[in-house]
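The complex appears here without one of its protein chains, the remainder shown in place.
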Amino acid sequence: MSDTPKKPNKQMEASRRSVLMGGTALAASLFVPKFLRAADYPTAAVNTTGLAVTDDEVTIGILHSITGTMSISETGSVQAEKLAIEQINAQGGILGRKIKYIQEDGASDWPTFAEKAKKLLVNDKVASVMGCWTSASRKAVLPVFEQYNGFLYYPTFYEGLEQSPNVIYTGQEATQQIIAGLNWVAETKGAKSFYLLGSDYIWPRTSNKIARKHIEKLGLKVVGEEYYPLGHTQFNSVINKIRLKKPDVIYAIVVGGSNVAFYKQLKAAGIDMTKEKPLLLTISVTEDEIRGIGGENIVGAYACMKYFQSLDNPNNIAFVEEFKKMWGDEIVIGDVTQAAYLGPWLWKAAVEKAGSFDIDKVRAASPGIELTTAPEGYVKVHENHHLWSKTRVGHAKLDGQYEVVFETAELVEPDPFPKGYQ
Amino acid sequence: MFLNKNRFFSNTDLIGFALLALLIFVMLPVGLDVFRLNLFGKYLTYAFVAIGLVLCWGAGGILSLGQGVFFGLGGYCMAMFLKLEASSPEATKIQSTPGIPDFMDWNQIAEIPFWWQPFHSLTFSLVAVIIIPVIFAFIIGVAMFRRRVGGVYFAIITQAIAAILTILIIGQQGYTGGVNGITDLRTLKGWDIRTDDAKVILYFVNGGLLFACLFIAQIIRKSKLGRILIAMRDQEDRVRFSGYDVANFKIFVFCAGAAFAAVGGAMFTLQVGFMSPSFVGIVPSIEMVIFCAVGGRLSIIGAVYGALLVNLAKTTFSELFPELWLLGLGGLFIAVVLAFPNGLAGIYKDYVEPRIALIFKRKMHIDEDVSKYDPLEAAAD
Amino acid sequence: MFADYSMGELGAIFAMQGFAGLILFSVFVLMALGLAIIFGQMGVINMAHGEFMILGAYVTYLTSNLFSEYMPALFSMYFFLAMILAFIVAGALGMFVEWALIRHLYKRPLDTLLATWGLSLIMQQIYRSVFGAREVGVTIPEWMMGSLPLTDTIEIPINGIFVMVLATGISIAVYIMMFRSSWGKQVRAVTQNRVMAGAVGINTERTDRLTFGIGCGVAGVAGSAFTMIGSTGPTAGQLYIVDTFLVVVFGGAASLLGTIASAFSISQAQSIMEFFLSGSMAKVLTLLTVVGILMLRPQGLFALKLRK
Partner (left out) sequence: MNARPDFLLTVENLTVSFDGFKAVDGLSFYVEQNECRVIIGPNGAGKTTVLDLICGRTKATSGKVEFKNQELLKMREDQIVHAGVGRKFQTPTVYEDLTVFENLEISYPKGHGVFGALTFRRDDAVISRIDEIAATVFLEELLEEKAAYLSHGQKQWLEIGMLLIQDPELLMLDEPVAGMSVAERKKTAELLNRIIQDRSVIVIEHDMKFVEDIATRVTVLHQGKVLSEGSMAHVQADPKVIEVYLGH
């Protein structure tokens, strides 16, 4: 596969009209699009499979961890999904029906996720589910969704290697997040050598594998690769190893509590990231994580993702304003939060395109769905259920926000099974 | 009076067993839909661990904070078999190397490692479910009990072992599936374990195995070995000077506990459809101890109720009051330790049994007279 | 792996790596001292030890907010006050917990393990309700976050030096308290023979409470110091618990000197292995070695041979 973005294909162009209806959501206060009345879509016609759809309501599920260690990360996603649902309802809902949600707590426990997924699908007959955050929770619910033919919108950037007919992946798969960033750092910063570092689990390992292949393809060098157990808090040894290897770039995919320890110790060890010697590039620190790390400890680092809160476009400015209105001024919005926000909107667009809530029809309608009003800008759904989206590089500032220093010119094609990177 | 002739079951025990059987085999299956029944099936897999802990901890005084290790090993052995079956070349044709488990493919492992090979065989896998954890427990037991490590030290070392195993499983993701675990298990010898019918059948198999374990545990407890365990817990030196090699008994009961936990783990994998390191580590291991403590650390039947109750409370409370759940669970730990050291079984014995006794005063009186001479009568047959 | 480097560079790296080992050593000592007092002297297994540390961290967080709000001029010094407050708050809570919970369980050491685990869950939930589920960012005075260039190539992190000084200081303070003060004598008397100690007029209840409180207070100070190097969140305390217990047990529970020796050997082993192996494997190997040695020598490194 190539890392240069591709133009949308013909087939997708054809479906643009239907999506514009969904996409105008954020401008709702300005003008209301063609109002879809429930009467035009009799329940018997739009719901042939016994989902929880009535004449004026449709029920969906929200499935994230409210308790346990993962609640830290998943709270933002829940907030974003609720905001999107509220906005959709304010516009009149979907096919004239208000969205009602049932929220379940996955409790950071994977069987609980599977249980609750099953409850949502079997007992509550929800029309779709916004949910999951970690790969482990997604892997746990996946068989449930496939068995009971549910439909999941999954928000997190993740390692790829998956393409389920019952999931729409609204975050980036690994190549989308990694390749453009590496190209950028090689071209504009002249980086020649990389030190790969990560927490020890599947996402950092898979991501670093792709990164290594790409670095080697570019004719550059990986001088070290290390993994530390989740929750590890002592990084002085690895910092010394980094000093010894003198890489141009530290490519860090450290997560959770380890993150805080790593950046604090890096700073205390005298590695000043603003000097960019070495430069630090991460794909795991969103604005959310910086709140725990402290802006002063990470200033000068670069992050590669598709969304930053500071993105300067009308969609995003409206989104950030609405988000803060609903959840308070203190809140920060990270990449995953934005991706979670896309879920309900993408589903709405797909349902309206299909003219039905039936899962099979929504699935068939999904590829080619476009959103022009996404906070991150224009996105669309690929045949492989991932999103075409831009990749951006942000530069961490003292106040905990990123300044966008680079974005790909075109949308990057999602490629969950990248040939040549496995 | 026939019942009294059985030296392994007193009347109260029999009533307890019968009530539990009624609950598990009649009331739950009749009263619950398949989804809820499957949930209870999952809770019951923890009961296996709790029964093992009653033997080790309640009777033997050995507190293991690493039962998750055995639960996990049993579960992983089962999962490896199921995963191999689910990874037929047809089912995995999109992989770069079809015919191997998906996570191996993602980690550039092109062929199934040698130690996975035997798990193609169901017989081997079923044997391994029990044997591997037992061998592991045996090694730990020999190393620790021969050197007379006990009490707190044993608890902390088993806890460290649970931590080590978790890090290892997560770190070796090419061979173990890493933090995601071994997922997407489908069939057992061609039989789809994900259908509703299969779940009901698995529930009953699980219940049957649970009763098998209960019977074994009861026999251990009521044999002289059970009394030696209690004697050992209270006066280890005296047992030694009565001519027993105390370490052997500890090793035995620790291995038995490991075997029970492993069966639970394997049934967990079958019913839930995957296995992951989050059931191996420190937190699940300590939770398993609380199941046992809530049920009553001296009562094997209590342990089953404990596992059911705590898990049910966990599901219900975490649905209704997610904020309060941890407070509730924490409070439960403290309450059980401070106020009800013998858990549900103790409450039953102290408050419920006397009332029942009042109602059936005369009948119980007769029974007591009989049981008083139980040993002699038992010997007479 | 060293072929491409000059001797000077290698020397500098090894010096810094040695220092990294010493920092890890100090971290372990700080983590373990409080527990060594509680577990070693009283035989109580305090599974909430990590939560007491995090309490210290949150106190530090609050103090830093207070200073930046009302006394920005003194901000660079707030850390010292924060540590004292952390000691007092964690110690006071510790004494309360001893009174409410622990004193009922002295005869059942394994039960204290369960009860304090329950306590740790409750404390985690309270932190979550009060401070939010997310980690809080504790702002550390700028002077503590830099590094000290010893030579052109050797740089020593100041927070590392701070942790080392603190670890030394607290070790000495604990030593003096245990072996030079009358309180220490009372603690040791109570440990060795509770009944007899009571009979000669030692208020054993008060001694227990104070001992537990001081152990928790030391944990609070450690937690306060760890805001410089780690995260402060509701569940961060659990990250420390396995390491902490292993250090104490490995040292031979009743011996403070043993705790320090074991912190030293474990930290050096881990630090050296981390340098030559990948992080996860280093951790696994360190833990395995410790468990292995404990199996061979269950009484730990420093244990008196006692006449039974």
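Here the chain labels run A, B and C in written order, and each chain numbers its own residues starting at 1.
Methods note: a contact is a pair of C-beta atoms (placed from the backbone, for glycine too) under 8 Å apart; a residue touches a chain by one contact, two chains touch by 3 or more.
None of the values given here were measured: they were computed from a predicted structure.
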Item to check | Identified contact with the non-displayed chain, of B:Gly190, B:Gly243 or B:Pro354 | outcome: B:Gly243
Next on the checklist: Residue by residue, what part of chain B touches the chain that was omitted?
Outcome noted: 7, 219-220, 223-225, 227-228, 230-231, 234-235, 237-246, 248-249, 252, 372, 375-376, 378-379
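Just so it is clear, only the chains that are shown with their structure count from here on.
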Item to check | Category of the chain touch graph - line, ring, star, complete, other | outcome: complete
Checklist outcome for this item: Taking each chain's mean CA coordinate, chain A and chain B are separated, in whole Å, by 39
Checklist outcome for this item: Expressed in whole Å, how far the mean CA point of chain B lies from that of chain C is 34
Item to check | Residues of chain B touching at least two other chains | outcome: 167, 170-171, 323, 326
Checklist entry - Counting only residues that touch at least 2 other chains, which ones in chain A make the list? => result 200, 227, 229
Checklist entry - For chain A, which residues count as touching chain B in their complex? => result 66-67, 104-105, 107, 109-112, 114-115, 118-119, 122-123, 135-136, 139-140, 142-143, 147, 159, 161, 200-202, 205-206, 209, 227, 229-230, 417, 422
Checklist entry - Which part of chain C faces chain B closely enough to touch in the complex? => result 39, 43, 45, 101, 104-105, 108-115, 117-122, 124-126, 128-129, 238, 241-242, 245-246, 249, 280-281, 283-284, 287-288, 290-291, 294-296, 298
Item to check | Of chain A, residues touching chain C in the complex | outcome: 69, 71-72, 75, 200, 225-229, 231-234, 236-241, 243-244, 257-261, 264-265, 267-270, 288, 290-297
